[in-house]
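Note that one protein chain is taken out, while the other chains of the complex remain in position.
Chains: A, B and C, in written order; residue numbering restarts at 1 for each.
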Amino acid sequence: MLFFRRRSDLPLKDDATSRFLPWLVALMTFLSAVSLAGVFVLGGVIERWDRDVSGTLTVQVAPAPGNAVDSEVRTRERVEAAVRLLRSTPGVLSAHSIDKTRTLQLLEPWLGDTALLQDLPLPLLIDVTVDPSKRVDLDALSETLKASVPGATLDDHRVWLSRLVNLSRTVEMLALSVVLMIGGVTSATVIYATRTGLAVHQEVINVLHMIGAQDSYIARQFAERAFNLGLAGGLLGLALAAPALGMVGWAARRLEGGLLPDLSMPWTGWVMLLVLPWIAALLAMVTARFTVLRSLARMP
Amino acid sequence: MLFFRRRSDLPLKDDATSRFLPWLVALMTFLSAVSLAGVFVLGGVIERWDRDVSGTLTVQVAPAPGNAVDSEVRTRERVEAAVRLLRSTPGVLSAHSIDKTRTLQLLEPWLGDTALLQDLPLPLLIDVTVDPSKRVDLDALSETLKASVPGATLDDHRVWLSRLVNLSRTVEMLALSVVLMIGGVTSATVIYATRTGLAVHQEVINVLHMIGAQDSYIARQFAERAFNLGLAGGLLGLALAAPALGMVGWAARRLEGGLLPDLSMPWTGWVMLLVLPWIAALLAMVTARFTVLRSLARMP
Amino acid sequence: MRQKGSNQAESVVTFEEVGLRYGRGPEILQDVNFALPAGSFHFLTGMSGAGKSSLLRLIYLAARPSSGRIRLFGQDISRLPRAEMPALRRRVGVVFQDFRLLDHLSALDNVALPLRVAGARESEVQKHVPELLSWVGLSEYLHAKPPTLSGGQQQRVAIARAVIARPDLLLADEPTGNVDDHIAMRLLYLFEELNRLGTTIVIATHNEALVSRFNHPRLHIERGRVERV
Partner (left out) sequence: MRQKGSNQAESVVTFEEVGLRYGRGPEILQDVNFALPAGSFHFLTGMSGAGKSSLLRLIYLAARPSSGRIRLFGQDISRLPRAEMPALRRRVGVVFQDFRLLDHLSALDNVALPLRVAGARESEVQKHVPELLSWVGLSEYLHAKPPTLSGGQQQRVAIARAVIARPDLLLADEPTGNVDDHIAMRLLYLFEELNRLGTTIVIATHNEALVSRFNHPRLHIERGRVERV
């Protein structure tokens, strides 16, 4: 696990930082891994929901009250109004009403033999195709429809999905910003751990400096240690995160049944997770080196 | 912000820990606050969804095919089978079919004047009351219904909600365990920061010890500092978390419209958040005191 | 508690068959027997590495004997409960061979430490500490921190810290290694003054000139044995 095993003049092995930093990096990696996994899984789910939501929608227009002929005319008018409204909505590619025969076919499983219904005032359906690349605010569309065309409703299930997508996106952003924040704090931690190390070992560093050691000779020892500690911590964090994620995934799959059949991460996600400890180690190493060199430059 | 300002023999003010610990505690508090807020909000949402899900459900039974009389009889049979099945399901308090007149009333907004429908084969509805205290697996129920009674379907919207509740509960558990983990790591951090402090100031502590200082005299100085640093960090973390939560809440409310009208936390949640920095400070203080006393006890 | 022994009643420190080894190393001290009567003044001599500092460490409770018994102020230190150690330590002033000043505190605060730890009033501190510091020739350095003091100045701060609380027992380990003969004499006079006021004194030193100039008994360590000379 430790990559650098060269002789060191600094008593870095025994100090508290050595025992502390790996755990901290482990926590950071754990939280990053959980957040990242959340981002990836959520991303996948959102994409699938999005595909469901975009594409085609259905609008129902309830038959207008009144006698059969009147009703039919007025219902047609309403459908036309709804189609006009839909076509003028940005992001809607096409909208056309479905004729009565087709509607009855759709209703057949519900109402059984439909021959008898032929003359009944039935709700009419409008097929809407929306641009999947644009995000149409279905919620707003639903409100507008309801308000301007009496009896018109947007298929409610998809409005729901659309709301979920939006909420999920917000959570996704939060998770991503948590990952970024953790990265920042990890750097800060390494900086301060290195500074503490510098303070604890100030005397040693002074002596090495006075004896004629190059700055890089001293910085190397800190950087190598930081790398080792960072890597150890990162791997530990990953080792903790893997079963945790596995358990959550398992629980989710068991509970959700068919709703979220594919809660697994894309391979890019797995690669990201595997790369995390190395990122942590490199971050630690670079930070330590930079911190030591800067502080040495201030010595006479 | 600093509560203890007594004279200190230890050079605690200037060491790296003083600058490092507050930020770490701030991060911990921030993450705890976000997680806790998530738990509370999710808890509220789940409770509301749960109330929707539990209580009453509706089962539709599609009319059986065939001539009118035949169909009617067979549909009735199906309804009875469904009612029997439902009544034998654990957690279901009652299930009774709704008569045709009532069904037509319910269908009126959809089909307009229902007088004409009187003799049509219409789907029949079953009103189901479930025990809200027990969690009924609606998913499973839906499957069983579909399998054993042809044409019977459980109201789909509620199955969805039930699945959401389950998923949310899982996320809630994850968030709670993150909070617990953060608490543990905060303690570990304080322990190690204190140990580092002990290492940095070992000489000073030795001298104080040799001069005849009581252990509590030395421990007090570390504990007071840890409290101050912990409190500072906790307040900072809270100060960062408040706007972040506010923004997420605002975004969620704006995006979700009516779906999640009450994304705000209950007052217990706010109290918990306000108490967080003090918990962090106390945790830091107790940990520091304990660590110092234990390490002093090892001195001759 | 055990009653104070009859013939050790006036002895501040008593060693009975004391042996000392560090870890599994060789025996640094063996079969050491001596008693320091209250108010006595002893030099402790021996080659470098003979065990002078180790012997002092045994007395100020920084090391434990591997065999034998040590009594301090009549109390067997091996039976001393931990909680009573600070009180006992406050009766002993120590000049460490390597000073052990607190780098972040001024000379004044360093010297004030034993008073403050013992809970003395600040008015007392502000009165006595500057007085003593001028006695050792540091009146201009009250507020200087040890790293900005010269070696000899640090040594004098260390001595002032050891004597400020008028301890019953003063242990000084090579207290004149970093000062010139003139200051060394002055410091010795300070110790004699303290001794006159009742403090029992033990000074470990290499400075033969100093030892021979003062007429005090000498404890000499050679090959782990302590002999009175």
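Assume contacts are C-beta pairs under 8 Å (C-beta built on N, C-alpha and C of every residue); 3 or more make two chains touch, one makes a residue touch a chain.
Fair warning: this is a prediction, and the values are worked out from it, not measured in the lab.
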Chains in view touching the one left out: A, C
For the chain not shown, which residue from C:E84, C:D98 or C:E193 touches it across the whole complex? C:D98
Among C:S78, C:Q126 or C:T148, which residue is in contact with the omitted chain in the full complex? C:T148
Among A:S94, A:S148 or A:N206, which residue is in touch with the absent chain? A:N206
For subunit A, enumerate the residues touching the unshown chain of the complex. 7, 9, 11, 14, 203-204, 206-208, 210-214, 217, 297, 300
Pick out the residues on subunit C that sit against the missing chain. 22, 47-54, 97-98, 148-153, 156, 173-174, 177-183, 206, 208-209
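The rule is simple: only the chains that are shown with their structure count from here on.
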Which chains contact both subunit A and subunit B? none
So which chain is the furthest away from subunit A, centre to centre on CA atoms? C
Which chain is most central here if centres come from C-alpha coordinates alone? B
If you average the CA atoms of subunit A and of subunit B, how far apart do the two points sit, in angstrom? 19
If you average the CA atoms of subunit B and of subunit C, how many Å lie between those two points? 64
So which stretches of subunit C touch two or more other chains? none
I need the residues of subunit A touching at least two other chains; which ones are they? none
